[in-house]
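Missing here: one protein chain of the complex. Every other protein chain is in place.
After this line comes chain A, so read on.
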C-alpha cells in the first residue's frame, strides 16, 4: 500500500511530476548519450592505435621506452616467449627491433625508421597485414634476386619515388658501432600519408637483427591481451612473473606507452564528466523543488499520518519512495528513448568533417558504445542525487510535531 500511496501522490500533481520526470529523463538521456559517445570514441581510438601498432602491453629493456638506443636490447627471448606462451590472458605477441636509418634509391634519399618484425607474429598482433596497399605482405624468405624483402610506408614510397619491385638501400649504425648497410627489395607499400608508419621501412625480424648486429635480441615485445581494459592489471602481474625469468625488463600497459594520448583522453573525459555533473545538478535542483513543494503542500497530511501512528521514519520513507519511484519511472522512460539513440550511435555515429587529433591519434568519426557502464553510471548518479535531495524535505516532514503540521494550511 505504501507503494500505491507513493504512486498516487506522484499523480496528485500530474503536470509537476511530469515536468520533473521529464527533466530527469532528459538528464539521463543526455548522460547516456555523452557516456556512450565518449566511451565509444575512446574505445575505438584505443582499439585503433593499440591494434595498429602499440599493442595492449609492451616489454622493453630498462628505460628503452623513454630513451631508446639501438644497444638497449632484450635478451633471453626463448625464456620470455615460453612464459608468454603460458599466460592465458595474452592472445598474441610480436617481437620488434627499431632503428633510424638513411634510405636511398636512385638519386633520392630520405631519413626513415626501420622496424623489424616477425611477419607471422606481427600479423596476429597488429593490423600491419591489413594495411598493405600494393604488393604482397612480406615473409622471412629472400627474393629470387637474393635480397631480403621489405615493406615501405607511403611517405617513403613518395619521397624516394619507388614502389613494389624496386630496390632500396638502408644505411644505419649497428649495435656494435659498426656501419650497417644493405640492399633490400620492396615487396609492398603500407598505409597512407597520415599513417604513423608513413616514413617506416619494415624488415623481416631476422634481416633487421642481422642488419643492426643484434642477433637473437629485440627491442620490444608488443602483446595483445584478451581484454584491453585489464591491460594495466595484466601488465603489473606479468612484470612480477617476468622478473623471475629475465632481469631488467619493463612491462608497460598502453596507458604508459601512449601516455600523451592517455592523459589527453583522461582530461577530455573529466571535462565531459564535469559538464554532465552540471546537467545532473540542474536536474536535481528541479527534483528538490518538486519534493519541497510536495512536502510543504502536504504538511497537514503528514501531521494526520503522524497523529494516527506513523513513525517519523515512515514519513521519511514515504517521501523517499515517492522520489525513487519518480526517478525509476523517469529512467525507465529514458531507457526506452535511449534505445534508438544508442542504435544510431553504435551503428551510424557521426562522421567528422575534419579529423580530430587526440594525442597523435586521428579520429575520423565518433561512434558510441553500449555497455553496462554507459547505462548504469548515469542511472546511479541520478538515483544518488535524487536520494540526496530528498533528505532535507524528508527530515523537515518527519521532524515537525503533529500539532504544528496539522495547524498548517
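Just so it is clear, a contact is a pair of C-beta atoms (placed from the backbone, for glycine too) under 8 Å apart; a residue touches a chain by one contact, two chains touch by 3 or more; residues count from 1.
Rule of thumb we're sticking to: contacts and distances are computed from a predicted model.
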"Chemotaxis protein CheA", "ABC transporter ATP-binding protein", "Putative spermidine/putrescine transport system permease protein" or "AIM24 family protein" - which is the UniProt name of the missing chain: "ABC transporter ATP-binding protein"
From A:292, A:337, A:377 or A:406, residue that would touch the chain that is not displayed: A:406
Touching the absent chain when the full complex is considered, from A:75, A:210 or A:301: A:301
Contact set of chain A toward the excluded chain (per top definition): 1-2, 4-5, 8-9, 11-12, 300-301, 304-314, 401-403, 406
